[in-house]
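Missing here is one protein chain; the remaining ones are kept as they sit in the complex.
Let's turn to subunit A:
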Amino acid sequence: MKKLIIALAASAALMGGFSTGAVAQEKKKVCFIYVGSKTDGGWTQAHDLGRQQLDKALGAKVETPFLENVPEGPDAERAIERMARSGCSLVFTTSFGFMDATVKVAAKFPDVKFEHATGFKAGPNLATYNSRFYEGRYIQGQIAAKMSKKGVAGYIASFPIPEVVMGINAFELGARSINPNFKLKVVWANTWFDPGKEADAAKALIDQGVDILTQHTDTTAPMQVASERGILAFGQASDMIAAGPKTQLTAIVDTWGAYYIKRAQALLDGTWKSEQIWDGLKDGILTMAPYTNMPDDVKAMAEETEAKIKSGELHPFTGPINKQDGTAWLPAGEKAQDGVLLGMNFYVEGVDDKLPK
């Protein structure tokens, strides 16, 4: 209810903004829909940073209106449609949960171009773009296995969708490549954004004996708890070093800017095509925050893994890999297909959590 009202209010505010914008003529509108607040210190902030870079690079030719705090679900459809109606030429919808809403609106507005982040449904005027976050999580897993004294890490997860499950698996695979007995405890917060609940999840994991934390939720609250309790942690989506100067080992930093500029340029040039992009560390859509609070040999290992992933020498999902119950999944030497990863609904060996069927 609350979010609905915010969305409505925000759309109303935006409509006001558009009517004045229309006078400024000729500028193309590249619009953004955010699931959270643009200053959340994590996921949405990373997208907004990308939007600002786009504004800076092509500000003379494009406008970049955005809607923040748009809830996933039916309200999202309304918000996206409002954007489409208001003259946007290209709309980026930046959360997995906007997928079906984006598909519906894209079908209604064939002349408007849409790009949906992290989803798997495309169309003639609907592209998808994603980042290979799992590459970063594999590196984190390796670092965790080196740095954890107890051999158990805690993972604050949001929702059991393939993206998150893939991240958990990549982390565990990285950890097991160093310590074959490494354990991973998962707590589902069932939210992307709730500082209090994320902090509670962090405390629960620490009280249950983990000594390294990683998160797939959006705020810096878990980092702050880790820092208070004197354990180590990984940042998510944005560099969270300010929340834990002595705590953060590294962070997966989403760097969408270059991609947004590239696609907006394609729109201006008339060369925009619906594609399904899945870029990784080597393309710069994802970078690792500086490796800190670790000894030099661990840092060297992390850098080496990063270089190997970039060069294509190492793919985190390379067999032999067993499923959680010990049955064989990937034969030795084989790399997982992208399609399989994007629909991942099972754990690999070593994860303690059980996925609800």
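The criterion applied here is as follows: a residue touches a chain if its C-beta (ideal position, glycine included) is under 8 Å from a C-beta of that chain, and two chains touch if they have at least 3 such contacts; residues count from 1.
Note that contacts and distances are computed from a predicted model.
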| item | value |
| --- | --- |
| Protein name as given in UniProt for the chain not displayed, "Phosphate transport system permease protein", "Inner-membrane translocator", "ABC transporter ATP-binding protein" or "3-methylmercaptopropionyl-CoA dehydrogenase" | "Inner-membrane translocator" |
| Per the touch definition above, residue among A:A243, A:L286, A:M301 or A:V348 touching the missing chain | A:A243 |
| Contact residue for the chain not shown (choose from A:A57, A:I161 or A:A204) | A:A204 |
| Which of A:K28, A:K61, A:R78 or A:K185 contacts the chain that the document leaves out | A:K185 |
| Subunit A, residues in touch with the chain not shown (by the definition above) | 1-2, 5-6, 9, 36-37, 39-41, 69, 160, 185-188, 190-191, 193-197, 199-201, 203-205, 207-208, 219-221, 224, 228, 242-243, 352-354, 356-357 |
